[in-house]
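Yeah, one chain of the complex is gone here, protein chain that is, but the others are all in their spots.
The letters A, B and C name the chains in turn, as written, and every chain counts its residues from 1.
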């Protein structure tokens, strides 16, 4: 199944509808049931010791699954996260972007499930892993 | 087992060591293996539609378990979150603070596990539930 | 909201529709949005070292949330587990039953979420904590 939104359309949607997300968040690529998103850490998101904070990694995974989902179902739906689990495994490399590779494992009528692997740009080591369930409201 | 830190000491610690957390976060109470923390939503944390964002609820749960844990083991440890799972259940009431009730279910030498129920101030309905595992580094 | 099924009706339903569960599983109590269930470990469920196995604790939590859910919505629905997270915290006491206290935190039209605390009979220490999401199919 091909995405209903192009990369450019997806970027426009986030810029317009999520102005609070800010320039740290970027969408690198979108494809059938997948997306790659990116976070460019700024000082506001750093914990003591230079680690990117857990909530920031959570937000990146959440936005990444949302981007992959919207690309498949189009920009009108108001899907909400119902469940998330996340494993934090390593400190990210200091000063590097975090890349999140998102796969949608399920896209049903009512529920979608996405899987996310996060790593520092320039490294293969997994920084964090997340899975997110979105509830897709019935068409009105 | 009694906490090693008082409420005042805990507040001082967060104000000094987590300046990026900001005035939205507050600690209401601390006791043996438990704490109550609070988030006063500001516009920066609202999603379209007025919902407090998932990452904000995640951050509140994470900070709450960290507060309950530090109270028990003292301010010197550098514990890190290794795992989190969170269920988002209801929209919070608009304009109300979010209260998070934290219980530590386990406080071992290497791992601590906390359970968090979040609700809007003035309501009994659960907005979100989270559990968080912290890894406690060995004493150096 | 009161349960639609009594404790006796619930026990009958499990005995008739879940014959594979066996006599190890029992329902102690049911109430509005809550239930208490029990597992009497037999040799088949023990891991090396005498610990009740993870899959057995998972099964107990799953059955417990299912019991609490069915009590509320009646015996006809075919609800399925869509998500589970579980924290294993302590070895259970050898030879003791495991008690699971279940609360339904959400009972929506499409999704129900339950929270489970498990402990050995005769002890207050939490052996495991689980949360379970059930998808409730639309009425046909």
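In the analysis below, a contact is a pair of C-beta atoms (placed from the backbone, for glycine too) under 8 Å apart; a residue touches a chain by one contact, two chains touch by 3 or more.
Bear in mind that the values here come from a model prediction, so they are computed numbers and not experimental data.
Q: Counting contacts across the entire complex, name the shown chains the missing chain touches.
A: Contacts of the omitted chain with visible chains: A, B, C.
Q: Specify the residue from the set C:34, C:87 or C:115 that touches the hidden chain.
A: Only one listed residue reaches the unshown chain, and that is C:87.
Q: Among the options A:9, A:24, A:87 or A:121, which residue touches the chain absent from this view?
A: Spelled out, the listed residue whose C-beta touches the missing chain is A:87.
Q: Tell me where the left-out chain touches chain A, residue by residue.
A: 85, 87, 89-90, 105-106, 113, 115, 117, 126, 129, 131, 133
Q: Could you pull out which residues of chain C are in touch with the chain that's been left out?
A: Residues 17-18, 20, 44, 46-49, 51, 53-56, 58-59, 62, 78, 80-89 of chain C touch the chain that is not shown.
Q: In the complete complex, the non-displayed chain touches which residues of chain B?
A: With respect to the unshown chain, the touching residues of chain B are 82-83, 85, 110-111, 133, 135.
We take it that only the chains that are shown with their structure count from here on.
Q: Do chain A and chain B, two copies of one chain sequence, contact each other through the same residue numbers, with over half in common, or through different ones?
A: Chain A vs chain B: same; shared/all numbers exceeds half.
Q: Measuring centre to centre with CA averages, how many angstrom lie between chain B and chain C?
A: Chain centres of chain B and chain C, defined by C-alpha means, are spaced 28 Å apart.
Q: Roughly how many whole angstrom separate the Cα centroids of chain A and chain C?
A: 33
Q: Roughly how far is chain A from chain B, going centre to centre by Cα mean, in whole Å?
A: 23
Q: Quick check on chain A: which residues sit in contact with 2+ other chains?
A: Where chain A meets two or more other chains at a single residue, that happens at 82-83, 85.
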